[in-house]
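Omission of a single protein chain aside, the complex is shown with its protein chains in their original locations.
Presenting chain A:
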Amino acid sequence: MSRFFRAAGDSDSDSSSSEEEELMSSDDEAPKQAAPAAKPAMSRFLKSAGDSDSDESSDEEESEMSSDEEEQPKPKPKLGRFVHGASSEDESDEDVKRVVKSARDKRLDEMEATGKSMDNALKINDWVAISTEFDKLARMVQRQQNVSEPVPPFYIRTLVNLENSLNVAVAKDKESKKKMNASNARALTAVKQKVKKLLKEFEKEVKRFQEDPEAFEREYQTTVQPEVAPAATKVKKAKKAEEDEDEDFMTVGKGGKAVHYTPESIFKHLQVVQEARGKKNTDRTEQIRILEKLLEVSVTSYQRIRVLLALIASRFDYNSSVATHMSAELWTSAQKEVDQLISIVATDSGYSIQEITEDYDDLAERAPATESDGVVRIRGSVISFVDRLDDEFTKSLQNIDPHGTEYVDRLKDEKELYSTICRAQALYEKTKQEDPLARVIMRRLEHIYSKPDPVVLALEATVATSDLKPSAILSADDKTSSLIHSLCVHLYKSGNSLLRTRAMLSHIYHFALHNDFHTARDMLLMSHLQDSIGNADVATQILYNRTVVQLGLSAFRCGLIKESQATLHEIFATQRVKELLAQGVHQQRYQVLSPEQEKVERQRQLPFHMHINTELLEAAFLVSTMLVEIPVLASIESEEQKRKAISKPFRRLLDFADRQVFTGPPESTRDHIMQASKALQDGEWEKCRDLIQSIKIWSLMPECAAVKEMLAKRIQEEGLRTYLFTYAPHYRTLSLTLLAKTFSLPLRAVTSLVSKMIWSEELQAALDQSAGVVVFNRVELTRTQQLAQTLADKVNALVEQNEKALDQKLGVSSGWGERADGGKGDKRGEQTQERSRRGDRSRGGARGGARGGRGARFAQGLGSQMAGNTQRNR
C-alpha cells in the first residue's frame, strides 16, 4: 500500500521493512481493504495534478486509445477492476467511518513510535538511523495527507524539535569535523535538507504551532471528525478517474493486492509488466517497484527466478539513453539480485536458466517434479546479466571524474562485482556450460590481469568468503600468477579464438607486469599475434598495444635498455600514444571527428585506474633511447649516415633542444632528459646521471631505487662509449686507468667495454697490454671510398628488403592487406637488422622465424582500423 504513496513523490528506495510492516497491518484489518483500491487512484490523481510538467493527461488519452485498439490484454483486467471498484464502493460507504478511525489511531501510534526511536538516535548522535526514521515518518504523514487527514500536530512538533537539534548538531559538527564518520555526515546533511524542505511545505502549520502549540492540537482534534465524510466522497470521485487510468496504473492496482494471491497472479503481473516493457510511456520506476513487490511475495524457486529475471532486466532498462551510466544504487541492487539469482540456480539443480529453451506456458507454475527430465528450463541468460553489470560498471567509471572521491567510492564496488563474477563462474562450472563459462572467466581475468598483487589478493579475499566458489581461487600464500595461469589455460582450451587471443594478451601483460620479461616476450613471439592483430577488433588491438607497452616497461625495469627501446619505439613513432592505449582522445589537426566517431572513441576509453602512466612511459622511452642513440650519434661522422636515425621523435627533440638559445633549469621530464642527453654527449656523465635521477616521475615505478641505480650504471657505460667515439680522433693513445677513473668504473669493466668495441670493429684501435693503454689507429677515408661504402651498404639493404618482402608474401597468406607497409615497419625494428638472414623464410616451428621484427606491426594495430591516417603520420 505504502508503495503508492511513495510513487507519488518520495524518491528514496529503502525501508522495505516498513512496507512489510504495513502489509502485515493491512492483513490484520479486514476493513482496511476498502481503501487500497480507491486510494491509489487518488494518489495518482494528486500527483498528476501536482506535477508541473504534466504531459500526463495527454499520455493517458493516448494510452486509452491504444488500449482500446489493443483488444487482447485489455478486457480481463478491465473487468476485474470494474468488479473490484464496485465492491469497494459499497464497502467504503458503509464502513468508512470505523475504518478510518482505527486506522488513523494505528498510524498515529506508529508515528509516535518512530518519533521515539528518532529521539533515541538523537541522543547517541546516530544520524543514519535518524535519517531512515525520518523518512519513514515523512512517508506516513504523506499518506495521512492523501487520505485527506490533516497533518497531526505530533509531526509538526517532531519537525520543529528536529530542526533545533539539527542546528545544535551542525554547530557541534563544525567544531570537531573530524569526529563524525563519512556516512553519518552524509546522513546529517540529508536530514538537514529534508527538514528544510518540509519546513517550507508546512510553513503555515509550523507557524501556528509555534504560536500556540495547545491551540493547534485542539484544532486538529476538531477537524478530524468532519474530515471523514469528504474522504468517502473523494473515493467515489477517484473511481471515476480510475476508469480513465492507463494500463500502467492497472498493474499498480493489482500489484498492490498481490500480497495474498496465488502464484498464478504473479505470472499474470509478470506478463503485464513484460508487455509494457519498452513502451514509450511506461513508468520504469513503477515497474521496478512492482517487480520488487512480486519478488517478496513469490514463494517457489520458479517464481523467484522468473521475477528476478524480469526485475534485473528492467533495472538495466531503467536508464534513459541520455544518461551516460547507471546510478550506483541501481547498479548495486541489480548486482545483489544477480547474486540472488545465481545462488537460487546454483543451490537448486532442478532449475536451469538457458538462452534457448522449448516454448513453455508463461502463466503456469512449473516445478522439477512436473518436468519430463526433472529440470525446469527457464529462458534467460545469467551471463548477459553479468556482462551487463560489468559493462555498466566500466561505463560509470569512464564517466565519473577520476580525481574525485566518487570515483574511489565507485571503485570499491569492484569487489562485489568481482565476487559476483566468480559466483557466476562457479555456477557455470557446476552446470558445465562451456561457452558462458569461458566468457565469465574472461571477465574475471580482465579484472585482475593488470592489477598488482595486493589488489588481486583483496579481490580474491571476498571470493574466498562467499558460499559459491569457483574452481580456481587464490589462497593467501599463493602467487597471483598461478591463478592467472589457471584461468588463462582454461581459456586457451576454449574454442573461442577471440577469448584465446585476449587471454594470451592478458597473460603476457601479467608476466610483463611482474618483470618476467623473457617469458612475456617469448609468449608474445610464439603466439604470432603480431601477424594477425591487425585483423582483430579494436578492443583487442588496444589490449595488444597495452601489452606491448607493458612489455617495454618491464624490459626497462629489468635493465634491458635495448629491448625496451625497440619495443617502445614503435608506439612512440606514431605520436598517438594516448589514443593507441585508449587513454585519451587524440586531437586531430586536419579533420574533425563526427559526433558518432567521438562517441565510439569515448566508449573505448579505459577507466582511469587501468591507465598506464604515459608520462612515465615517455620517460622510460626517452631515457632508453638516449642511452642507445647518443653513442650511435657520436660514432657516425658523415652527414649521410646521420639521417638514418634510430628514433625520429628523440632526434627531433634533441634538435629542438640544440636550437634553443638559452636553456633554463629543467622543468618537465623532457627537459630533464634533453639536458641529460647533452651532458652525455659532452662526456659529463655525472651531470647526466643527476639529471636523470632527479626526474620525479620515477617514483611511480615499482622498485624505483633499483631502476635508478641501474640507470646510473648504464649512463657510466654509455658515457664511456660516447667519450671514446667522440674523442678517438684526437688521441693516439689513451690510458685505461685514466678512463676507469674518469668514469669511475672498475678497470676490468673498462677493458671489457673497450675490447668489445674493438672486436665489433666500432672502434679502430688495439690494446697495449704491457703499457695499459688503448692505441688508436685511425684511417681517414677519401670521399670516393666513403661513397663506395655507402653504396655497398645500400645495395645490401636493398637485397634484404627484397628478401623480406618475399618472405612476407610466401610466409603468411592471410588477408593482410598492407604488405609493403609491414615491410616498412619491419625495417625499423632494430632486432630484425641483427637477425635477418635468409632462412627465416620457412616459418615452421612454434616460435617461427619472426623472432626479430617484434611488435613491428604495432602501429598498424589501430592505424588500419581507425581514421586510416597512419600513412600521414609516418
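Note that a residue touches a chain if its C-beta (ideal position, glycine included) is under 8 Å from a C-beta of that chain, and two chains touch if they have at least 3 such contacts; residues count from 1.
Convention: contacts and distances are computed from a predicted model.
One chain of this complex is left out of the view, and of "BING4 C-terminal domain-containing protein", "Elongin-C", "Eukaryotic translation initiation factor 3 subunit E" or "GPI biosynthesis protein Pig-F", the protein name its UniProt record gives is "Eukaryotic translation initiation factor 3 subunit E". From the set A:Ser532, A:Ser635, A:Thr726 or A:Thr742, the residue in touch with the chain omitted from the display is A:Ser532, counting the whole complex.
Of the options A:Thr465, A:Ser699, A:Ser744 or A:Gln769, the residue whose C-beta touches the omitted chain is A:Gln769.
Seen from chain A, the chain kept out of the figure touches residues 493, 495, 497, 500-501, 518, 522, 526, 528-529, 531-533, 535-536, 748, 751-752, 755-756, 758-759, 764, 766-771, 775, 777, 779, 781, 785, 788-789, 792-799, 801-803, 805-806, 809-810, 812, 814, 819-820, 823-824, 827, 834-835, 837-849, 851.
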